[in-house]
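Below: one structure in structure tokens.
Just one protein chain is left out here, and the rest sit where they should.
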Amino acid sequence: MATISTDTLVDWISRFGDAVTEKREWLTELDSAIGDADHGANMARGMAAVKDKLGAGAPATADELLKSVGMTLVSSVGGASGPLYGTFFLRMGMTTGAVPELDAAGLAAALRAGLEGIVARGKAEAGDKTMFDAMAPAVDALDAAIADGADLATATRKAADAAAAGRDATEPLVARKGRASYLGERSAGHLDPGAASTAILFDTLAAAISGSS
Amino acid sequence: MATISTDTLVDWISRFGDAVTEKREWLTELDSAIGDADHGANMARGMAAVKDKLGAGAPATADELLKSVGMTLVSSVGGASGPLYGTFFLRMGMTTGAVPELDAAGLAAALRAGLEGIVARGKAEAGDKTMFDAMAPAVDALDAAIADGADLATATRKAADAAAAGRDATEPLVARKGRASYLGERSAGHLDPGAASTAILFDTLAAAISGSS
Amino acid sequence: MKKLINAPEDVLVESLKGVALAHPELSVDLETSVITRATPKEQGKVAVVSGGGSGHEPLHGGFVGPGMLDAAVAGEVFTSPTPDRVQAATKAVDRGAGVLHIVKNYTGDVLNFEMAAELASMEGIEVGTVVVDDDVAVQDSLYTAGRRGVGLTVLLEKLVGAAAEEGQDLAAVVELAKRINGQGRSMGMALTSCTVPAAGKPTFDLPDDQMEIGIGIHGEPGRHREPLAPASEIARQLVEPILADFDFAGPAIVMVNGMGATPQIELYLMYAEVAALLEKAGVQIARNLVGNYITSLDMAGCSVTVLKVDDELLRLWDAPVNTPGLRWGA
Partner (left out) sequence: MKKLINAPEDVLVESLKGVALAHPELSVDLETSVITRATPKEQGKVAVVSGGGSGHEPLHGGFVGPGMLDAAVAGEVFTSPTPDRVQAATKAVDRGAGVLHIVKNYTGDVLNFEMAAELASMEGIEVGTVVVDDDVAVQDSLYTAGRRGVGLTVLLEKLVGAAAEEGQDLAAVVELAKRINGQGRSMGMALTSCTVPAAGKPTFDLPDDQMEIGIGIHGEPGRHREPLAPASEIARQLVEPILADFDFAGPAIVMVNGMGATPQIELYLMYAEVAALLEKAGVQIARNLVGNYITSLDMAGCSVTVLKVDDELLRLWDAPVNTPGLRWGA
């Protein structure tokens, strides 16, 4: 598969929604350890709102679709993850243009813009123990794979693997952003919940693309 | 021994104080089951005040001694047991007259008056599951033993045994007076805390009399 | 036992010290545990005294001030104060027009206030007494200690406090108090026990999936225990016995009261449930209180109080009150 249709994007979003809903308790448990025990509930609530929204009819172009997802997350999640994931999808949508499908470069550019949106909002840097630490390696891996000539399925699987590795790498870190930073040294020894949901985001992207290939 | 000196009365009061203090946790546990978990603390606080009071110098006559104990209990215990035990000792003191010692009949009359004081205040009847159910049989047993010509040591031991039996007999009863009555049927199956402290009152009376005979 | 305390035996006096420091408008006598207004009311007005065991805060000390109580007598935790202390409070606040004693119907409170009233009348102070017994969880019977006094005490203290403040005489204040007691009812429940500091452990054990219905305010177990239920079902179990006991159709003041460890978010949720049930039964809620007013140390749970009112009672309710626990119009 050389391009991603909006149907595949919808499939991604829907798989992501199913997965965070299925794993909501785990995400909340991670957030109990170093946060306020709501990340699972937040993501599940937001993605349920997205499902409702898209169920009423998904836009035909990538930009409208992604912006709609972003707006819905912004206005249904709250907390830190709402503006951050919301901005991620909004920026993706602002990057793709009004196209019915994305090629590999288009997808990579959109994800990069989404990541930059998160940084613009949250000012996170590498090693701060946030979703950035899963997302940045994932976007980098995607770029590298595409530069190496990998197909979309391979490239997104590599991105998913990098996100999972990035998530796991948050465990020993001392948080410097978000709620976990209040714990100081006590935040070490736990996975970051936002990094965990970001790993799911990239895993479901790879699954949607290979599933539809 | 045919008479009881005020020293023996003081010894009784002091043994009673030691015993309720030693058993305060048990008394409070009984009160936890069907009351408000303070009978042990109440009795220990009151008898500590009595100890302080008498430590500063015990009156030489039975009436002054008993009234002083009663007043101290009234003004240091509170709750139901304060006015009840307080009235018990006050009425005893009002009955003995200004004597340096009591004979068997004098003791019996004083205890009977104390019992009647409790009834006047609390309106308890037999089987209401209160201190009355230990005290009334004890006073009756004392009267009967004295009528049978028993000596004071024997008579007060019989009274103590009757108080203990009366205490034990409160277990199956459904309370009709005091805080335990709010529990209705659920009050059955527990000893009444006031009956338990009353059994101690008569046990220490017998001990003081045999100890000094 | 997890509490913000030092030695258990010092809880009362140390807490009263805090009350004294926090409220310069009150006078706190640490010897007698009597709280009075720093500025007494005018000579010639009836004074209102209440009291009882501690652990129910803000009741009673938090209700001392213009428009409500003149004095509150604090006993040890859950233990009625002694007659001499009640008498000291009575004497301190008498302004020559007599004193109303507000007594919750517990054997200990009744006996100690009775002795105090005897002492006061020996000193020539006229004392009237109202014994509050509003708890429908307890069967009202001549052959028992009768019903407990619980939540209605809060509303009654506010209303008779207002009547005394406006200069009604002792007979009128006593009659008002008895009328209020006649037309108010309460019912409570617990999610957890409380822990008396001196006892050091919970008064009763309540498994994680059980609740107690019909509890009092001293950690007494309730009338029965049953599986934990949703708020809507709990509201039904509190409201139905109240409505079964008295005809509340018409205007009423309603209180949803927290037992001490239940947060406001839950109390408001309960209030919505309670209000819906009451309105369905023809009760028009004219005024309400939602919060911790008569507590049971660190017990989680709530109680519902309903008082039938008329324009006169509403007027007294709306009169200014200025106490730590209840304040408006001042």
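Points worth noting:
Per-chain numbering from 1; labels A, B and C assigned in written order.
Going forward, a contact is a pair of C-beta atoms (placed from the backbone, for glycine too) under 8 Å apart; a residue touches a chain by one contact, two chains touch by 3 or more.
Since the model is a prediction, treat every value here as computed from it, not as a measurement.
Remark: the absent chain touches shown chains A, C in the intact complex. Touching the omitted chain from chain C are residues 2-7, 11, 14-19, 21-22, 54-55, 57-58, 62, 191-192, 208, 211, 228, 230-232, 234, 260-272, 275, 285, 288, 290, 292, 295, 297-298, 300-302, 322, 327-330.
Against the chain not shown here, chain A presents residues 28, 32-38, 41-42, 45, 74-84, 121-122, 175-179, 181-184, 186.
To be clear about the criterion, only the chains that are shown with their structure count from here on.
Between chain A and chain B the centroid-to-centroid distance comes to 76 Å (mean Cα coordinates, whole Å).
Between chain B and chain C, the centres computed from C-alpha atoms are 32 Å apart.
Annotation for chain A: no residues touch two or more other chains.
Looking at chain C, no residue sits in touch with two or more other chains.
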